[in-house]
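Here the complex is missing one protein chain, while the rest keep their positions.
Just so it is clear, A, B and C label the chains in written order, and each chain counts residues from 1 on its own.
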Amino acid sequence: MADLPIWHYDTLFLTLALLFGITALAMQNLMGAAIVFGAYSFLMCLIWTTMGAVDVAFTEAAVGAGVSTVFIFATIYNTGVSATPNSPRIAFKIFAGLIAFGTGAFLLSALPDFPDWGDPKSPVNSTIAPYYIANSITDAHVPNIVTTVLADYRGFDTLLETTVVFIACIAIYSILRIDNAKSKVTEPDIITSPPAYDPTDSLIIRQASRIMVPFMQLFALYVIAHGHYSPGGGFQGGVILGASIILLSISFDLKHVLQQWTEKKIMILTALGVLIYAMVGLACILMDGVYLDYAALDSVLPGDEAYARSHGILLVEIGVGITVMFSMIGIYINLASNGRFDRGL
Amino acid sequence: MEEAQSTPFWIVLISSMAAVLISLCRRAPNIREAIIFLAAIIKLALLLMLAPGVLDGKLYTFTLINLLPNVGLSFKVDGAGLLFAFVSVTLWIPVTIYSIGLLRPKNDLSQTRFYACFSIAISSAVGVAFSANLLTMFIFYEILSLSTYPLVTHNQDDEAIKGGRKYLIYLLTTSVGLALPAMIIVYQQTGSLDFMGGGVFKDQTSNTLLTVLAVMFLYGFAKAGLMPFHAWLPGAMVAPAPVSSLLHAVAVVKVGVFSIIRVMTGIFGVDRLANTPSLTMIICIIAGITLVTASLIALSQDNLKARLAYSTIGQLSYIILGVGLASESGIAGAALHIPMHAVGKITLFLCAGAIYEACGAKYISQMNGIGRKIPLTMTAFFLGSLCVIGLPPTGGFISKWYLLNGTLDSNQQWAFVIFLISSLLNAAYFLPIAYKAFFALPSDEAKYNKASEPSMLMVIPMLLTATGCLLVFFFSNTMYQFVEQFLNVYAKSN
Amino acid sequence: MEDIIPKFNYIVVVVLMMTGLWSMLAQGNLIKKCIGMAIFQTGIILFFISIGAKNDALIPILTEGANHTFDNPNIDKVTNPLTQILMLTAIVVGVATLGVGLALAQKVYQQHDSFDEDEILNNQTK
Partner (left out) sequence: MIKHLPIFIVLAPLLGAVFAALTSWYRPKLSFPVVLSGLFISFLSSFCLIFKLLNSESGIIHYQLGGWGDKGEYGIVGIQITVDYLNSLILTAVTIISLLTAIFSSQSVNRELAGQQRYFFALFSLLVTGLLGITITGDIFNLYVFMEIAALSSYALIAYGKGRSYMASFNYLIMGTMGACLYLLGVGFVFVKTGTLNIENLSLLIPQTLQASQAVFVGFVLIIVGAWAKMAFFPMHGWLPNAYTYAPTASGALLAPLATKVSVYAMIRIMITVYSIDYVLKSPNIQTAALLLSSISILVGSFFSLTQTNLRKIACYFIVSEIGYMVGGAWLANDPGLKGAVYHIIADAAMTSALFMVIGCILFRTGQVELKKLDGLFYKMPITFIALVITMAALIGVPPTCGFFSKFYLIQGAAQAGTWHFAGALLISSLIKAVILFRIIEIGYNKVPNPAKEGNKTIPRDEAPLSMLIPTLIVTLSLIALGIFTDTLITDFIAKALPEIPAP
């Protein structure tokens, strides 16, 4: 078994992840399911790190295990539902099981056709990818290939990805925000009976987070700015910045955060991030380049074409960071306060 | 001898443009009706302009736009088409006069809609007459179905709605369910939908397919009223008299049979028909059954309009049977029977409307003795009956003559017998009406005491068309010349 | 065993995804549906990442090292960056969808006082 072409830890992690995933879905208690789901996400981060996908793992840690879990918590907190009742639809469940089983079998039918795990000569690893690895330095002076591909080679995807975050933010505001003019809505009674445990009471948590938040924010800025040389970039940094504010609101009070971050501020900044990205692209057109061809900016940015690309990447990463940070805050505020912007998790 | 000319297109379009103008003049009835006459006269004039050329053997063609590869919105004027268009437009004038007489006194404000739809219907009838291919024909056919719906439901009472529903369901279901797929199969098989002399099918096309297609077309153009898809016609009789007379004696039903003539001659080809006994057999049997059954049903109807409707169903089958004979004189008879029956039947329907207006009588049993009160109307009715039965000196005689000739030409003696039986039945259900009206004693003297001829605006058109029944007999030769030109193009074997 | 071990990752991926799929279809609870959706998505991400993995390779950040130089990297020893980019996008899309889904679930809860699909359906038809 010594020359197996895979990592031994991975098989273990994978099996564990599988267990966690199934447990998360099988648990009756929703809060428990959310926690197990968070653990599952962390396990995934580990797996991806061992596979060499540090940027993805980083993002998953911030987004999947961090923010997503908080979102689910906020929802559960707001509704006060802790356990799912046993829904009696056995026949339907079996039917759905058959569908899933059939699909799975169909997917596995392609198994012999797949390249072995970790094969460097598989089509995926030998078609386009080598170009990126070989040329990232010469094209943009950026050692972190992921950053180059993200913001330059496939920069359009990233612009759209930022747009997706922007849309999610607007969408959630428009879905959840209760119109103040008509807010004679009767308050759901679950809010009047919050869970027995109130996190705002804990002194330790307050003090700890008060100390942590500045460091988190500093770290996030570093992640954005140093994304060219180390794992990270706009997304990760943005999410961490957002998370620092979310942490504040969890440990202190949502009201506190709400006073500072009004809808107007959040929306304008979120839109601004996308705007920066799109405008950098437009600037390239004005400078006789193609859309998002940062090399065209070499007359305004310092350095040669490759450096222009490097700086262009930094500019758009800042845009991404702004959008992601404020959308995360916006989404959290809405989910946590159920759109009423007064109190909540 | 084809000649490209846009006149056919304008002829079709004029009455549609008139429809637009009519709907703009809703508040000025005089101007509105003047527009109709003007449109009709222009249309007639343009038709007459084309006539000499057509008689010389010219085919006027015009393609407006290509709709599908090889198939355009195209027009082609030949003898039969011109004749049909001529009849529809000519009869439009008396019917309009009659409508004015009928509707104006009622102060019915939906008259504008009535006239507008009427004009569109005339447009599409002429469109069918001038179509150069199946697609164009189908388009006008459908426009006709839709534009006549408001006319059928003009009264907007329960009965009218019911009749209208039946009308649309029968016509749309059959055309979409049968004629459309048949057309698509033709296109898929041959890549063409043009009406051509020898038909579009290649020799190797199987006879079975052709037979199936023929049946689909026969029933698909349900306006021809072949049984069992005939029930819409009696149902549509709820419409006002001008509609029943022009549309359900001339335009709509004749469009149905005209379409079948076109398809049989232009798509299947007369030669192919004549050489495929199974094909002609099926057409003749369907038409023959309808012919006899409809005549028998007509005999049993007491409602005058219903009797006329069943009579129409029977007479339409004459035309289809004529085509099914696949001989030159059979087709000539079929083509001639369109105008001949048209003038006769329109007279009868106008009379039926007039009788109802004058005496309130709907049922034949109520009509004893009314001839003395309304002699002009009943005289017109008598002349119309003669024409439909086919007795000289009316036009019906000529067309039936050709049809009977056709049966002998193609050795279908049984069809000869059917024609004769049916003509006898025609006489049996029409002549007693006129006889009783003039000679029987009124059953309800008091009721009809005050009855008198309706307004002159209604009487004059009736008399005009009744005279027409006689005129077509004397000018039948001119009409035959048109038909001959059509036969030269489609029915003469090379 | 010899056939399965080199492709173990694919099997785990398929099982994970199908669990998520089943959960999206069959679970009556809206939150569970959302978690199922997230698990389905991580399954896909895992699939992409594992096809981009290489044996004994380094992370896709170039350094001066024994195996390769800064300017002329040894391509077989650097993990595939492309699949990672794609999955970064997928993660972000995933969290956006999850957020919107949870927001909708909250609204549904406000109306029907329940997360259970059957109960909601009963409420609506009432």
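Convention: a residue touches a chain if its C-beta (ideal position, glycine included) is under 8 Å from a C-beta of that chain, and two chains touch if they have at least 3 such contacts.
None of the values given here were measured: they were computed from a predicted structure.
Shown chains touched by the missing chain in the whole complex: A, B, C. When the missing chain is restored to the complex, the residue among B:185, B:227, B:427 or B:440 that touches it is B:185.
Within the entire complex, the positions of chain B that touch the omitted partner chain are 65-69, 72-73, 107-110, 135, 138-139, 142-143, 146, 149-150, 153, 156, 160-161, 164-165, 168-169, 172-173, 176-177, 180-181, 184-185, 187-188. Residues 106-107, 109-110, 112-115, 122-132, 152-157, 160-161, 163-164, 166-168, 170-175, 177, 179, 181-182, 264, 267-268, 270-272, 274-275, 278, 281-282, 285, 289-295 of chain A touch the missing chain (whole complex, contact as defined above). Listed here are the chain C residues that touch the chain not shown: 17, 21, 24-25, 30, 33, 37, 40-41, 44, 47-48, 51, 83, 86, 89-90, 93, 96-97, 100-101, 104-105, 107-108, 111-112, 120, 124.
Note that only the chains that are shown with their structure count from here on.
Separating the CA-averaged centres of chain A and chain B is a span of 74 Å. Shared interface positions of chain A, i.e. residues touching 2 or more other chains, are not present. Contact residues on chain C toward chain A in their complex (touch as defined above): 3, 5-12, 14-23, 25-29, 31-32, 34-36, 38-39, 42, 45-46, 49-55, 57-63, 70-73, 75-76, 78-89, 91-100, 102-107, 109-110, 113, 115-118.
Those residues of chain A that touch chain C in the complex are listed here as 4-6, 10-11, 14-15, 17-18, 21-22, 24-25, 30, 33-34, 37, 40-41, 44, 47-48, 51-56, 59-60, 63-64, 67-68, 71-72, 74-76, 78-79, 81, 84-85, 87-89, 92-93, 95-97, 99-101, 103-104, 107-108, 111-112, 114-122, 124-125, 128-130, 132-134, 136-138, 143-146, 148-150, 154, 157-158, 161, 164-165, 167-168, 171-172, 175-176, 188, 229-231, 235, 324, 331, 334-335, 338-339.
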